[in-house]
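One protein chain omitted, others in place.
Moving on to chain A:
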Amino acid sequence: MRHIISILLENEAGALSRVAGLFSARGYNIESLTVAPTEDASLSRMTIVTTGSEDVLEQITKQLNKLVDVVKVVDLSEAAHSERELMLIKVRATGKDREEMKRMADIFRGRIIDVTDSTYVIELTGTGAKLDSFIAALDAGLILETVRTGVCGIGRGDRILKV
């Protein structure tokens, strides 16, 4: 099962490596990991997408909570939540492909943020699945480069993760 784990942790040097080290030392999967400071600069928020059985997930949350720098941990995927990922994708845009690329970006509500004679950079946000399907919809030969941030997520409604 895929899970999205949100972590509030002290914005200290080395805190990230404690979390990453925990996952590698105990053999847990990381599909993606994103981290940045929150509105309170002393805290960082990290989102980890992982997979594992219920038992493994239980251990992951317990082990994370045990890290001295970790303030709070929630499994976002346990209840209603929104998730988004940002992708920047550079594509070849020449001849008839130029118009087609523009059209595809529009359909997926992407934005073209860099234009040259032969290339576009398209910015796209959405769930991981949406980004995947955008990639699938393009002619693979036209994709020059992709970069994705990994998922970040937030609970819906009254679900709030705060100190």
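The rule we apply is simple: contacts are C-beta pairs under 8 Å (C-beta built on N, C-alpha and C of every residue); 3 or more make two chains touch, one makes a residue touch a chain; residues count from 1.
Everything below uses one rule, namely that contacts and distances are computed from a predicted model.
The chain absent from the displayed complex carries the UniProt protein name "Acetolactate synthase", chosen from "ABC-2 type transport system ATP-binding protein", "Acetyl-CoA acetyltransferase", "Branched-chain amino acid ABC transporter permease" or "Acetolactate synthase". Within the set A:2, A:62 or A:156, the residue that contacts the chain not displayed is A:62.
One of A:10, A:31 or A:100 touches the chain omitted from the figure, and that residue is A:10.
Residues 9-10, 13-14, 17-18, 21, 25, 55, 58-59, 62-63, 65-66, 68-71, 163 of chain A touch the missing chain (whole complex, contact as defined above).
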